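A single protein chain has been omitted from the complex, and every remaining protein chain is retained in its original position.
Order as written gives the chain letters A, B, C, D and E; numbering starts at 1 within each chain.
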Amino acid sequence: MIYLTRRERFSSAHRMFRPGLSDDENMKIYGKCSNPNWHGHNYVLKVTVKGEMDHATGYFMNATRLKEIMKEKVVEKLDHRNMNLETDFMAGRVATTENLAIAIWNELKAPLSAEGATLHCVRVEETENNYVEYYG
Amino acid sequence: MIYLTRRERFSSAHRMFRPGLSDDENMKIYGKCSNPNWHGHNYVLKVTVKGEMDHATGYFMNATRLKEIMKEKVVEKLDHRNMNLETDFMAGRVATTENLAIAIWNELKAPLSAEGATLHCVRVEETENNYVEYYG
Amino acid sequence: MIYLTRRERFSSAHRMFRPGLSDDENMKIYGKCSNPNWHGHNYVLKVTVKGEMDHATGYFMNATRLKEIMKEKVVEKLDHRNMNLETDFMAGRVATTENLAIAIWNELKAPLSAEGATLHCVRVEETENNYVEYYG
Amino acid sequence: MIYLTRRERFSSAHRMFRPGLSDDENMKIYGKCSNPNWHGHNYVLKVTVKGEMDHATGYFMNATRLKEIMKEKVVEKLDHRNMNLETDFMAGRVATTENLAIAIWNELKAPLSAEGATLHCVRVEETENNYVEYYG
Amino acid sequence: MIYLTRRERFSSAHRMFRPGLSDDENMKIYGKCSNPNWHGHNYVLKVTVKGEMDHATGYFMNATRLKEIMKEKVVEKLDHRNMNLETDFMAGRVATTENLAIAIWNELKAPLSAEGATLHCVRVEETENNYVEYYG
Partner (left out) sequence: MIYLTRRERFSSAHRMFRPGLSDDENMKIYGKCSNPNWHGHNYVLKVTVKGEMDHATGYFMNATRLKEIMKEKVVEKLDHRNMNLETDFMAGRVATTENLAIAIWNELKAPLSAEGATLHCVRVEETENNYVEYYG
């Protein structure tokens, strides 16, 4: 079993808030992250897949194919967008890094499996000081 | 003459557009950066000041004081904010990295001078691949 | 189960030596790291906690609270200090990165548990080329 | 049990191709990575070993010894070399990052074991966007 | 006057040698960098252009256009290639980082000028520890 990780980046606007609560109540839970005028980040996404080596090719999944799937299923829906308003797989979810990692996992699991790779970890870095990992 | 640089970070939402133009015309000039729903970045700000050494203290300006001025005059007005809507010194300017660097220069020049330091360079990094420098 | 990691930094002086041994014997074991006049590092600390998602908030532990606990229990006792002489939780331990990681784990486990988070990993980076991880 | 990681770097030329196939067939599988004139990378190697703490010394394996073994067994055979033509442990293998990680594992397992350390992970980073991990 | 910098990367094989000299003589001058079997690097290229602000657009040159010119004129001729054998603008030059920076300057000066931008600096980073800058 071998593990392959690909790094991609996207720049998004977001805001953390729970629809049923007032701006004041959201501010109490999420602080400045609930600013109604939005803020944004350069997110770093690291996706790790695992599989059995194919000794003929020297790998189990082409890294270029991994990149294409990440771009099509995830990055294009988030980059230079507002994830609360425009990203279908974040609809109805609080826009935390935790929920983002889980939602990205759900988008990637099946397409990667169709390529013969098992999704192992989705890591989302919001700043240089904070990141979240999800293993399913 | 010696040069001291301090690095700070802020996470902002923004959108590039010229008020007199339609969304389509803005899209033609700024591409995805003009998305009406906003997007955002983790900006890195590097401010370089210069001065004559004070041989008694071993510096010409206290780095902690430089940090305080950067935070008060610039970072607090941008971090976790929408720079188009909330940052006073960006009002009426297209929210490009170029204009941001110039506006930050204008905010910092006088307060740094009052501390005996000469502002030398404002550098604003929008992503790991793009940055702008302004020397006045 | 989801994993959240927070990065903090501290700058400390230290020296590796075993109290019962001579300077020469310590030099044989620890080399230049046992210099009796001390040396120091910019340490990077990464603390990973895990927990079950709270679907109402979109996380299991507030990252700001994690930061506060790391600062109060660990960083303030190490930053701009001599860890051999001034850091209570390093008293009587050889000041290796390995012992530092274990001691930090012991300081953080209970306070994080009181917040409903399970400590998963303490990672201490001494230089860009060396780091230690402890999982309890 | 505690984990120690050491980072080393090497700059190599390589080419991905399967000897029984034509250049065109290799190009179809490996794309530009099969360029017959070679290309190259600054590889980053991270080796993680684990062991039980020796409370007298404060570690289980000297990081300097780990570095020496990595240099002697791996880095000197790859750095400023063509890994297809000159690296004995890559002979007969397609020069993918995956195969490189596995081959490095095989070179390091016994010498590290002789030092009382258990090899835990070999990580090879080919670019800032791609890396492979092997756990045996 | 404002300065804009764009970062691109390319992975190339190369070898330093002077055609009129023997392998032994080249080895004396260039050491392991003259290995006849080639080696390679992940190069980082930073190109800085300067110009007068256009207050209508908020910049003097579109960063996307800068990226396109760098890719077309430089990166595509170096990435996943052997710069000694395949890069037209390096023909007849010793493949040092110094010569590479000067040659890239010569390739970029006119096309950038045609866009209304003045080339200010070409920076080529060969490893994390060495880089060269050329200002014309």
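To be clear about the criterion, a residue touches a chain if its C-beta (ideal position, glycine included) is under 8 Å from a C-beta of that chain, and two chains touch if they have at least 3 such contacts.
No experiment lies behind these values; they were computed from the predicted model shown.
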* Structure fact -> Within the entire complex, the undisplayed chain is in contact with B, C, E
* Structure fact -> Residues on chain E facing the left-out chain by the touch rule are 16, 18, 29, 31, 93-96, 98-99, 101-102, 128-135
* Contact footprint on chain C, counting only the chain that is left out -> 9, 11-14, 32-33, 35, 37-42, 79-82, 85-86, 127-128
* Which residue numbers on chain B touch the omitted chain? -> 1-8, 48, 53, 56-60, 63-64
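By our rule, only the chains that are shown with their structure count from here on.
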* Structure fact -> Taking the mean of all protein C-alpha atoms as the centre, the chain whose own C-alpha mean lies closest is A
* To do: Please work out the Cα centroid separation of chain B and chain D, and write it as a whole number of Å.
  => 42
* In whole angstrom, what separates the CA-based centres of chain A and chain C? -> 29
* To do: Among the residues of chain A, pick out those that touch two or more other chains and give their numbers.
  => 128
